[in-house]
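Here's the structure we're looking at; comments come further down.
Apart from one protein chain that is not included, each protein chain of the complex appears where it belongs.
Let's turn to subunit A:
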Amino acid sequence: MNNAAQPHIRIDDVTKSFGAFSALRSVTLDVPRGSFTTLLGPSGCGKTTLLRLLAGFDEPDSGSIRIDGAEMNGVPAFRRKTPLVFQDYALFPHMTVQENIAYGLKLQKARKAETAARVGEMMDLFGLQGLEKRLPKQLSGGQQQRVAFARALVTGRDILLMDEPLSNLDAKMRVEVRRELRELQRRAGITAVFVTHDQDEALSLSDYVAVFEKGRIRQAGTPWEVYYEPANAFVADFVGTANLLAGIVEDVRDGVLLVRCRDVLLRASSAGRTFRPGDRATLMIRPECLRIGADEGDAEPENRWMGAISGSSFLGRQVRYEVQCGETTLIVDDADPSVTGVLDGTVRLSCAADKIHVLSDEADSERKEGETHERIRPLSERRLG
């Protein structure tokens, strides 16, 4: 069964509603074996719902979930072997740390000696020595979280589901735990499904990221792809800060598009997709891909703007500017402010063509706009349009 080519978890066209509310709409996702896959999305978009379906606490309304190729529909939670780290840990308050961790082994009727050895191993791994006899309420948030991990991992399953397990930690600790977590997952060869609404966390941890919006996956791909090549405006915006420019394609030559966005003409790589003159296109530029300078010499030859700085904030490792270029406001990050100091007044912006990304889901986002229009426009007018 352990066919390396086969995805470890295959989610196929899964739909789930609570009454009239659709929490998941036709979700399809493959989770490769041994990968760290993150479900990323704003609060209430259905991440936890999907995780619960994977763990078997709920059944999908339609669609199927397969683990190792085996159909999971109808398989009760306790036969699924999908340990989950709960959002609030869900430690058993009446059991000690040791009992909590050993619980999964106890259910498997493991021998005493083996249980003790495995639990001890986990205690060492998560730095919980000396806390064996404590009750969960006598632990700090970080310690509880480590117990939750230990409890989920002790049975040695090859899947680990995690629901925002780091959200109760302080910022510094979170970064530290992220690294450890990733290392642990690699070493044990576990297939991890991780839920978060924190894009930094998603990008830094994952092999693959699936970005959710309102119960739908809007894009699934590597962190690089969702960051630099977002499929649509939602993903572009949710995974980092994005400058989005709507325009019309004027010309196409050798895989380079010439797009007019309001009063500037921009060159962008078509990234292998076909466009014809007259097509609509939305361009996305990350703030750090724009170069900012007071003088002309420093600028790229193509894709230039002149603008006035309308706001700036010093963030330590970078300065973030808001630059008013005609009618558009561009957000620009200067990654090394120590060179130029904080700029002011009129500046010149530029960007290399290969750093301007053309959104691929144009049709999709247009349909979305259409939807919102439809609700407002009367029927007669809609037929005309």
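The definition used in the following text is that a residue touches a chain if its C-beta (ideal position, glycine included) is under 8 Å from a C-beta of that chain, and two chains touch if they have at least 3 such contacts; residues count from 1.
Simple rule for what comes next: contacts and distances are computed from a predicted model.
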Which name from "GMC family oxidoreductase", "ABC transporter permease protein", "Acetolactate synthase" or "Sarcosine oxidase subunit alpha" does UniProt give the chain that's left off?
"ABC transporter permease protein"
If the hidden chain were put back, which of A:Gly104, A:Pro230, A:Gly247 or A:Pro337 would touch it?
A:Gly104
Among A:Thr82, A:Gln98 or A:Thr282, contact with the omitted chain is made only by A:Thr82
Which listed residue (A:Ala55, A:Leu258 or A:Val332) would be found touching the missing chain in the intact complex?
A:Ala55
Just the residue numbers, please: which parts of subunit A touch the chain that's not shown?
48, 52, 55-57, 76-79, 81-84, 86-88, 90-94, 103-104, 107-108, 151-152, 155
